[in-house]
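Yeah, one chain of the complex is gone here, protein chain that is, but the others are all in their spots.
The block that comes next holds subunit A.
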Amino acid sequence: MANRAQIRTNNSALISMIADEDTIVGLLMAGVGNVDLRRKTNYLIVDSKTTVKQVEDAFKEFTTREDIAIVLISQYVANMIRFLVDSYNKPVPAILEIPSKDHPYDPTQDSVLSRVKYLFSSESVASGRR
């Protein structure tokens, strides 16, 4: 029991977003937008003026907030902070890389698939059993 990984359960958690304007506007129309008492939002619109530092800070904030269950990040934005995204390994919040209008989803860049692709390499389960 001491080694059991505890999942942070929550009955009403938020979905946060770090993405382009159209994706954010669309998802806000679906009702996921949240603004708290300090006027802090659960999203960051990334455009040509957004700096890497701003993206980094938003990612760090969203992944440490207790009220966020899922972080959606456009894959091209995730590439700006790839080291940070790849080094994240907690079960909650779940980080999901999503496509954007101008940048289709590329599975070879996905952080989760990169982590598990080892099983598809020459050191697979099958070869381990020979």
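Keep this in mind: a residue touches a chain if its C-beta (ideal position, glycine included) is under 8 Å from a C-beta of that chain, and two chains touch if they have at least 3 such contacts; residues count from 1.
Following the convention adopted for this analysis, contacts and distances are computed from a predicted model.
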_Missing subunit (named according to UniProt) among the choices "Annexin ANNAT3", "Vacuolar ATPase assembly protein VMA22", "IBH1-like N-terminal domain-containing protein" or "Proteasome subunit beta"_ = "Vacuolar ATPase assembly protein VMA22"
*Of A:Lys60, A:Arg82 or A:Arg115, which residue touches the hidden chain?*
A:Arg115
*In the complete complex, which positions of subunit A touch the hidden chain?*
3-15, 21-37, 39, 41-42, 45, 69-70, 72, 91-92, 94, 96, 98-99, 101, 104-105, 107, 112-113, 115-116, 119, 125, 128-129
